[in-house]
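The complex is shown incomplete by one protein chain, all other protein chains being positioned as in the whole.
And then chain A:
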Amino acid sequence: MTGARKTLWDHVFTLLVALIYIFLIAPILLVVLLSFSGGEFLALPMEGVSLRWFEALFSNSRFYEAAVHSFRLALVSALVNGVIGTLAAIYVIRFAPAHLTNPLRVLMSAPLMVPEILTAIALLFFFFEVGVGNRWSMAIQIGHILVTFPYVFLNVASALFNFDRSQEEAARSLGANGWLTFRRVTLPAIKPGVITGCLFAFVISFDIFNISLLLKSVGKNTLPLELFDYLRYNFDPTAAAVATVSIALTFVAVLIVDATVGLRSLRF
């Protein structure tokens, strides 16, 4: 037998991988676990099991409103970026003059590289300067769109970059015009990039803190802001319940995407 004999290094490697996974997943599991705690504090060891903190959460209208606000911001960010991020990627990869491709790519990714707090401060000044201020949640929505833009742009750009353009030429030679070729050949090919990008944009927008803190309208908190406010004065497992519900919601979102467009299309 010349089968693969496990060396010491193989065992060390397996152990390392296991440790990394534990390091990543343990906090999430811990939070989920604590949300079912029967005790008064967000602490171990758990004092019994109960659903009372979920009850406390759902009877707390502030959390509910914050969650709706966050969901709406995230959904709009994902949808708007799904359109403008995709269009921007198409322009930069396909139509921009060759010497501008790289500068534009960097520029489009700038929101990722500039510290979020600086973007937030700049936008704050800007919106007050132009007279919009923090009315109508316009500032916070645009802030979210801006910060999550690169996720769609970069995903679509890389999908476009790896796309074999002779497929488009094949479609043209078969008699399809430019628009039909885009709709039936190019778009399906970059769809995984668009969906992945939108999913990222949604999750990041749902999670983002600094931008929301500076640009929010008076009295309208996002879920992370509400959670932070809550934790400043309380330290009970309601916070863990909020986290558990968010995790469950994200999970549901992924399942819905899988059921409708299919995660199999999201292979890289």
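Points worth noting:
Here, a residue touches a chain if its C-beta (ideal position, glycine included) is under 8 Å from a C-beta of that chain, and two chains touch if they have at least 3 such contacts; residues count from 1.
In this section, contacts and distances are computed from a predicted model.
A chain of this complex does not appear here, and its UniProt-recorded name among "Cu+-exporting ATPase", "Pyruvate dehydrogenase E1 component alpha subunit", "Spermidine/putrescine transport system ATP-binding protein" or "Cytochrome bc1 complex Rieske iron-sulfur subunit" is "Spermidine/putrescine transport system ATP-binding protein".
In the complete assembly, the contact with the undisplayed chain comes from A:A176, out of A:A176, A:L231 or A:V245. Along chain A, the points of touch with the absent chain fall at residues 164, 166-167, 169-177, 180, 184-185, 188-189.
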